[in-house]
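First the structure, which I've put down as structure tokens, then a few questions once you've had a look.
Rest of the complex left out; these chains stay put.
When the chains are written out, they are named A and B in that same order, and each has its own residue count from 1.
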Amino acid sequence: MTTSLVNNPTADNQTIIKPNYPRNCWWVATTSEKVGREPLALKMLDMSVVLYRKEDGSVAALDDRCPHRWAPLSSGKLVGDDIQCGYHGFTFNPEGECVRIPSQPQIPSRCRVRSYPVVDQPPFVWVWMGDPEKIVEGPPVEAQWPADPNYSSWSGETLAEGNYMLLKENVLDLTHFGYVHATSFKILDWVGAPTVMVTEDRVSFRQEFIGCNLPPMFAEVTAIGTEKKVNRYNYGSYVSPALNVAALDIEDHEAEAGKRKNFQFRVIHVTTPETPTRFRYMWFGGFDIPDMDPETLQMCKTLTEIGFAEDKAIIEALHRNIMEDPRHLDYPEIIVQTDQAAIQARRKLMAQIEKEKNG
Amino acid sequence: MTTSLVNNPTADNQTIIKPNYPRNCWWVATTSEKVGREPLALKMLDMSVVLYRKEDGSVAALDDRCPHRWAPLSSGKLVGDDIQCGYHGFTFNPEGECVRIPSQPQIPSRCRVRSYPVVDQPPFVWVWMGDPEKIVEGPPVEAQWPADPNYSSWSGETLAEGNYMLLKENVLDLTHFGYVHATSFKILDWVGAPTVMVTEDRVSFRQEFIGCNLPPMFAEVTAIGTEKKVNRYNYGSYVSPALNVAALDIEDHEAEAGKRKNFQFRVIHVTTPETPTRFRYMWFGGFDIPDMDPETLQMCKTLTEIGFAEDKAIIEALHRNIMEDPRHLDYPEIIVQTDQAAIQARRKLMAQIEKEKNG
């Protein structure tokens, strides 16, 4: 069913479901802390990849398929900086070259696997799965703040049955707060369309709430409470197919002496497609408050988990509608003002895919 | 696999598996009591439909897919007579027109969903999913008796993995009693082929058992017992693709003074295909006895559940044979006398589908 959908790229809305991940792009494999001295098998962009940390602490990423009998290399174990297949012991170095065949001294020159460029930029490990000659310098830098001690952060990961762009579009139109998250985040005053800015490398939105009340989580973390009028500045960006970021600045003009007047809340939305119909969603939330107390941090984490599970549920329901309805993508798609950021992001993505196709 | 089966309509027996549900037909969505003030999501004829009861008690049925981001409307909630999508709050009236977009005052004229004609005719809610211009007056009236206080009835619903016609053919050849239901219904004397009558709008069968004993359930409900010789008149009909009915009249010529001489047992078999390979089976059984005592009623319900689960099991096994056997539908199909009613029903169905195709 997927196949028939993806081979009919006539409608603009196809972007939300057809194989829509450029390969010439830095994608997040996982969080840095999950890569260690045990082979880690992951699925990314339809491929099986094995990651592990070398003895010097850097990360290797290889095609997870031995060229001998095609077993996953991740079925084996590390030998120094190399990985030994769990079937017959063929061993490969971090560059993907076979360095040992236990049963014979000769190693055929074709005996190698693909090695992927990796950047370990905490909290994420990024992998380049595209054309090595098209590699661009470093992954986006916007996702590094959780490693900054001036921030307290929390995070989570979930596997969603749907196309990853559905999540990216979801976080670019926050008028869903009042419906999807009415009883969790309780941000009920986000009604109108935000200002949208498109630059060469990103799509951003901004919405200001002047003289407003704070939703419960922010009220509690800042100790401002839900009654006092403050200003909220919400903004966010589609940074790349792999990354969306968002932030919420709080401004309390009438802060008492000795109390903070400004707070910043930040969110990272990382999406890594496993297939056109499934993606891993990795997220971080955090405040520019060092050493938040564990109980408050846990409250933030729990609430974020609830809220992002609500997003996942609606996105999966929408995806099922696309897949199971015999009309699939041949269905009206009403675009309104609040969709501007999502539509612009789609266009950027399609342009990137087109460019990749045309070499 | 389904696809290849259904695109090769050469054999007569294809009817039992190819997409074999005319859309210009009244189909049962569910039982009346299940439709209330919470949106009810159902799958019918491959489509997702949402049903709800308006404030005046009548029932609305809409395409369960918002034209904005394609989320199910059933993810949301009712607002008066309207339904509000759970994603961004787009709101639709029972006619399918968008009446509110929370983020802006303008409503694009294309912003609407399909609304389906509904008839709430207890115990069932019927929906017309075909061409609105071809709509025919009212659904069949034969399924209304459970609402009649002169009857005591019981009911059930099950989801079966198979084509719905397998069940309809099953209830048109009751020689399976002695095998499928040998230890449940214990009707062991139904051996020969019934008389079959075909009229313009239905296929009926009739079988008479003169001077016979009653099977246990009937013996107990009527208090006639299993020893006394009585007459049983069994008959039933293929009424429409959605509905089969059956009845069993009992005649006790030697009833004692003051005791009933005649009893009628009735059954409704409603089948609603969700896909070509799955259907919901909704059934009612009942006697023309007002206020049957709850224990006897429960006995009847339990026995019927056991028996109809036996039908489901054999039908699903047969369906698996069709799907998994590489010969699929290219297999001999021996027709015998007892198949007459089923074969005639198939022909009616095929004629109806052909007619619909040709406009």
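In this section, a residue touches a chain if its C-beta (ideal position, glycine included) is under 8 Å from a C-beta of that chain, and two chains touch if they have at least 3 such contacts.
Everything numeric in this text was worked out from a predicted model, so none of it was measured.
The complex in this file is a homo-oligomer whose displayed part has 2 chains and whose full count of copies is 3.
What we mean here is this: only the chains that are shown with their structure count from here on.
For the pair chain A and chain B, the distance between mean C-alpha positions equals 46 Å.
Per the touch definition, chain B reaches chain A in the complex via residues 43, 46-48, 64-65, 67-72, 75-76, 84-89, 101-104, 108, 110-111. Within the complex formed with chain B, the residues of chain A that make contact are 169, 173, 175-176, 178-180, 191-193, 313-314, 317-318, 321-322, 324-326, 331-334, 336-338.
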